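Apart from one protein chain that is not included, each protein chain of the complex appears where it belongs.
So, subunit A:
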Amino acid sequence: RKLAIPVIRNSSPELQSFKARIGAVSCLARRNYHTDIPEPDFEAYRSNSSKQANVSRDKFDAKRKVYSYTLVGGASAATVYMGKEIVQDLVGYLDINDAARALAITEIKLNDVPVGKSLLTTWKGMPLFVRHRTEAEIKAEQAVDLLSLRDPQHDSDRSLTPEWMILVGVCTHLGCIPLQDQGSFAGGMYCPCHGSHYDSSGRIRKGPAPLNLTVAPHKIKGEYLIVG
């Protein structure tokens, strides 16, 4: 059953009366080729949801358009992912590469250092002091009054755990390497060059050095200490 679709053609009575009314010039009355071709019938291509004549087509947008939008959305998500990966990789080139990072890391097995003993090793070319402190040393350091220190720092700010003190073994005075387990303070360090005494937390107590020993950035992973 075909629907009656009105088709306005150049030879139709409606158009001719309209032209007569507006006084159209004779060129408009010329028959053009396209009036011989019947308008094609697209009925077979219309979707079912748009064939209801009395209902607005907006109500049936979803069924017709959701397929296209899903494809576009999926492709866009994949493209967003690609763009993110590219930007991430390009920005990642600014970071140090894995080989250089490996050279800047020192690993120490914590079981190698018993309580009350110190270890001397290197990190990034600098001497590294690793001390496994005793309970007495920890208590003594935590009880120190900060006002009496030249470079006031609390002991708990200088290490992740109170037992492990990881310090860079370079005297802050003029750069000599202090001696561990020496000096006036139990578990502390003594620099033989100019006589600086550090306590077991690496803080300067006596002597010419202005600052505390630097704490090396470290983390403890299982039974390994990773410095750097």
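One rule holds for everything that comes next: a contact is a pair of C-beta atoms (placed from the backbone, for glycine too) under 8 Å apart; a residue touches a chain by one contact, two chains touch by 3 or more; residues count from 1.
The rule we apply is simple: contacts and distances are computed from a predicted model.
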Chain not displayed: protein name in its UniProt record ("Complex III subunit 9", "COMM domain containing 2", "GOG7B protein" or "Dynactin subunit 4"): "Complex III subunit 9"
Residue touching the undisplayed chain, where the options are A:20, A:55, A:78 or A:174: A:78
Absent-chain interface as seen on subunit A, which is shown: 61-63, 65-66, 69, 73-74, 76-78, 80-81, 84, 107, 109, 221-224, 226
